[in-house]
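The next block holds one structure in the form of structure tokens; read it before the comments.
All protein chains of the complex are present and in place, except for one that has been dropped.
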Amino acid sequence: MDKLPKWADVALIPLINLLLALLVSGLVVLLIGEDPVEALQIMVRGAVGSTYGWGYTLFYATNFIFTGLAVAVAFHARLFNIGGEGQAQLGALGVALVVLWVPWPHWTLALPAAVLGGALFGAAWAAIPAYLQARRGSHIVITTIMFNFIASALLVYLLVGALKVPGSMAPETARFPETTFLPTARDIFAAMGISFGRTPLNISFVLGLAACWATWLLIWRTRLGYEIRAFGQSESAAVYAGISPFRIIMLAMLISGGLAGMMAINAVMGEQQRLLQDNVLGAGFVGIAVALMGRSHPLGVLLAAILFGALYQGGAELEFETSVPREMVVVIQALVILFTGALDGMVRRPLSRMFLRFGRRRPAPAAGGE
Amino acid sequence: MSDDATTPAIELVGISKSFGPVQANKDISMRVMPGTIHGIIGENGAGKSTLMSILYGFYKADAGQVMIRGKTAEIPDSQAAIAAGIGMVFQHFKLVENFTVLENIVLGAEEGAWLRPSLAKARKLLSRLSEDYELHVDPDARIEDLGVGMQQRVEILKALYRQADILILDEPTGVLTPAEADHLFRILEGLRREGKTIILITHKLREIMDITDTVSVMRRGEMTATVATASTDPSRLAEMMVGREVLLRVEKTPAVPRDVVLEIEGLRVVDEKKVERLRGIDLTLRAGEILGIAGVAGNGQSELLQVLGGMRAAEGRVTLNGRDLPLEGPRAGARFRRQAGIAHVPEDRHREGLILDFHAWENVAFGYHDDPAYARGLLMDNDALRRDMQAKIEKFDVRPADCWLSAKNFSGGNQQKIVIARELERNPDLLLVGQPTRGVDIGAIEFIHQQIVALRDAGKAVLLVSVELDEILSLSDRIAVMFDGRIMGERHPSETDERELGLLMAGITDTDADPTLDEIEANLDLTGQRTP
Amino acid sequence: EPGLIIDLGGKFDKSFNESAYAGAQRWKEETGNDYMETELQSEAQREQTMRRMAERGANPVVVLGFANASTLEKVAPDYPDTNFTIVDMVVDQPNVQSVVFTEHEGSYLAGMMAALASESGTVSFVGGMDVPLIRKFACGYKQGAKAVNPDITVIENMTGTTPAAWNDPVKGGELTRAQISQGSDVVYAAAGGTGVGVLQTAADEGIKAIGVDSNQNYMHPGTMLTSMVKRVDNAVYEAFQSAEEDRFETGIQVLDLGTDGVAYAMDEHNADLVDEEMKSRVEEAKAKIIAGEIEVHDYTSDDSCPS
Partner (left out) sequence: MDLLTIIQILDSTVRLATPLLLACLAGLFSERAGVIDIGLEGKMLVAAFFSAAVAAATGSVWLGLAAGVTASVTFALIHGLASITFRGDQLISGVAINFLASGMTVLIAQDWFSQGGRTPSLTGGARFSEISLPGATALREGYRETIADGVEPSGVSAIYWDLISGHTLLVYVAIAMVPVSWYVLFRTRFGLRLRAVGENPGAVDTAGVSVVRLRYAAVVIAGVLCGLAGAYLATGLAAGFVKDMTAGRGFIALAALIFAKWRPWYALFACLLFGLLEAVGNRFQSIDILGIGIPTQFMQALPYILTVVILAGFVGRAIPPRAGGEPYVKER
């Protein structure tokens, strides 16, 4: 039945799915007695109507780029990594430790080290479920869910204990030293003489773009990417081709966890500038929606991440200006996952039938090529 | 049963069915008279299973009509088929592996909402049925503990339990030894005597000739002919099947074996379920010869290929050109086997040989993707891959000649050509080939056979595994028969015949004595064979 | 136009946040002016929410709870023209007003009432998040109880170590049950939304309970002994009003018993439970505390509680 043209598969179907999700979201807004059109206007204006809006939109998008790429890389190896949340939490821990323990003279030195710290901790947190999947066949979806819970317990343990600032009541670490603050969009644009809203958008966004490009290279241009995709399509074929499933599962998950962990560069080093108990804000889960919408392609992930960034920022404005709670965004996110991920067949099947009927007009392809 | 013998038990009129772009059945009509055994033959993918599944209500036909005992029947689902007295034994058994025989038999045909009375009643009926038809099975055994032959009995009992008087068997002998098949045919004859109608799908012309009353031939989704078996012969049937005259033998010169290439000693494999799949294999293979491994599917041939191809760990000793091959650990993988000079055409091109969603050009490097010829620095040189694929497409006449097409969109024969091209062009010292022509068009079969023989003539060693005795007999220079993880014996093709090989395949080595069926069965049922 | 950021747990937590919300509403009704309000949903949103308030021109911006301290420390310098008020914590910035309460004094009175009402000689305390601020409540409570009955047993439990502890009524209920089984017949909940579960269980099991922050007596008339009200509403009202009248002062403001910043609540819902004797003893103690004759130890002064 795979007779859909490629453009329909990568663009048309996600678009229809997205529209369906938004339509249902609109109904929900209507249901709670608000005007969906007005709500949409507020959201659009809030998200992209000012440099302030853009700043926050892209700030959130940066988070989602990392978690989205994390889910996408794992998807290519047919691994469903629901553990982005926990891996990002641990990544945050890694970033915080690197930044707090070493007296960095300048952010340019701190950044690469923090990237390493975040990626390493995120990867380490993904390594255990990956190992258990590869060696013992433990279902990675369940283990990564469990590891999300364990991560948050671990973080709480550290934040109310070893990492807490003596005398402070809040479970958070000390503030990072000023030398490690990343330049924000405001700083950078100011240097160019352009005024930009005071937002946490920072150079991590550029890092996110670089991550997209690197992921694209990895998946479509390297041997490892070839092996990951081959393994994802058929494990038995991979074994036949001498691709070690253990190696691929481990590497794909380590990369995935590392990407999730790098989210902390933006969220923790870029914005919060200290380690909080809840620093991921559900971005690990948004990554699932982003990867599904983006069809696991880095470019798609980038676009979907910006879309979700806008949704988050728009949602925050919506909450501010109307009585629609921020949970509206969670609902939209859920609907996007539902329509693009689970109810995909609802759109795909009639569509491919349509395309098939369309194709049938031309002489039917004879069975067999000889 | 009491019906007038001139009304067909089943009549199909103008049945058509397509799966997306694939038209599996085109305007098929067929009649089957009651109390007869009706054979259906046709190549793989001809649409036989699809047609029967429609009759059984498993698939819905796009067009056409089914008549049962002269009356138009609506068969929207299997429930309706069962109610109409149709039973079907599928090519791939439909049994719940961790249920008992009894539970499988009552499933869907329970007496009431509570199980206990149903099971008790079924147990009684079952013992009667097994008496009547010599179909002995332990009602409390778990399916996963039974051999394939036994599982098939359960399937037949399932149909009989539902009082089927039209029984469809889809390739029932594909997994049986000749002796087991004989036993099955005796049962079928018994059923025919009772007045039941049987439809038998098979690839084996001998079986058609032996047991059927009438036979239909299918080709590429169409019904090409229906004839009385008595009025035809195997070569005519073969011709109808493929649409032209068939060469039943491969043209080849006698082998000129040279140095030993492959030496296998005491090879053992224990699978995940702790079942011993290979129980000490010893084999020697020389350059310039084709060694054929015959055997019923599931007797360890696949494991042998997998071990040699680096897909599975084993114990024992294997040397290639005098050097030991590691059988366990990281250096036992398929990559290292390829580096050592072993190419491998796997048994299942869909599950192993190809990545169906990859473009053809991506598949050309599959398994050889770390070859420096395909690399450009750290990245892969996709242009090189495409050039390579295009060259192979031309040399092997792959159609359509489009290296951008996804592998899944080539037909089975062309997919196999892609695999063969990739593996043979590596010019390996040892070629492992599993089921090279399974599901492949006869024209392509000839081509593939020629390629294999050419490789042998170029002084390479070939290890051929096939369940098709014909293929083994016509291609091999030497034949080894595997049974239950052991080599039962070696023969020369010119000095043996199907009967002798068949007995070896059933585990009977003493070919002079005429073993009783029970002996054969006893031999088989202990093996714990499973459907592959 | 002033702004109020309701903290985690929501403005209808029947306790801390609700009190602040009530103050803002009172101001709105009395002056007819509008104010901006938003509710935090998660820890990591604090900064964006605070900034948005400031960007929108809210002045002063009132934030609730100690958890805002480190964020405010960071945000306040970015908006030197905006005034901020933080409740329950001291932030040392030129444009920040810090409002703190003498919870230990109010809790002392609550402890006295608990000891006077207890028949079993055991009373208990359920805290929210285990932080010095809540220990301050517990310590005051304990001192008050001991002042009435030196032999009294005071059971102390904290719900948790994270902000989730402010909003876990089920666990609050379970803790209360455990305390009841240990003999407690008066329980004091200083646990935000978690307290709802404590008070509910107390009512279910028929023991007396003491609410916190807002006057919670109405929730379960008949079992609510009193509530240790903390006039966060007054703090918010005052911050709004002083800005309106251009007399907003930064620096530390202490609201204590003397200014009615903390108090025990009396109304028709608990009138039957508090007899004259209890009332007079508590009033007496209150007067002495205000006069400095009784000194209630403040846990946060040295992070310890005299036993």
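The chains carry the letters A, B and C, assigned in the order they are written, with residues numbered from 1 in each.
Following the convention adopted for this analysis, contacts are C-beta pairs under 8 Å (C-beta built on N, C-alpha and C of every residue); 3 or more make two chains touch, one makes a residue touch a chain.
Just so it is clear, the structure is predicted and the values come from calculations on it, not from any experiment.
Of the chains on view, those touched by the hidden chain across the whole complex are A, B, C. Contact with the undisplayed chain is limited, among B:L95, B:C403 or B:I445, to B:L95. Only one of C:G111, C:G144, C:G197 or C:G211 touches the absent chain when the whole complex is considered: C:G197.
Residue B:L107 is the one among B:L107, B:A297 or B:A375 that touches the chain not shown. Summarising the interface, subunit A meets the missing chain with residues 1, 28, 31-33, 80, 82, 128-129, 132, 136-139, 141-143, 145-147, 149-150, 153-154, 156-157, 161, 285, 288, 292, 323-325, 327-335, 337-338, 341-346, 349. Contact residues of subunit C toward the unshown chain are 6, 10-13, 39, 130, 157-158, 160-161, 167-171, 173-175, 177-178, 181-182, 193, 196-197, 200, 204, 219. Not every partner is drawn; the one left out touches subunit B at residues 19-20, 56-59, 77-83, 88, 90, 92, 94-99, 103-104, 106-110, 112-116, 118, 158.
Going forward, only the chains that are shown with their structure count from here on.
Chain pairs A-B and A-C differ in how many C-beta pairs are in contact, and the one with more is A-B. Computed from the mean C-alpha positions, the centre of subunit B lies at a distance of 77 Å from the centre of subunit C. Averaged Cα coordinates give subunit A a centre that lies 45 Å from the centre of subunit B. Rounded to whole angstrom, the centroid-to-centroid distance between subunit A and subunit C, based on C-alpha atoms, equals 39 Å. In subunit B, no position touches at least two other chains. Subunit C meets subunit A in the complex at residues 38-39, 41-45, 47-48, 51-52, 55, 66-67, 69-70, 73-74, 78, 89, 130-133, 161-163. Contacts from subunit A toward subunit C in the complex involve residues 52, 56, 156, 159-160, 168-172, 175, 197-198, 200, 267, 271-274, 276-281, 316, 319-320, 325-327.
In the complex of the two chains, the subunit A residues touching subunit B come out as 1-3, 217, 221-223, 226-227, 229-230, 233-234, 236-237, 239-244, 352, 356, 359, 364-365, 367-370.
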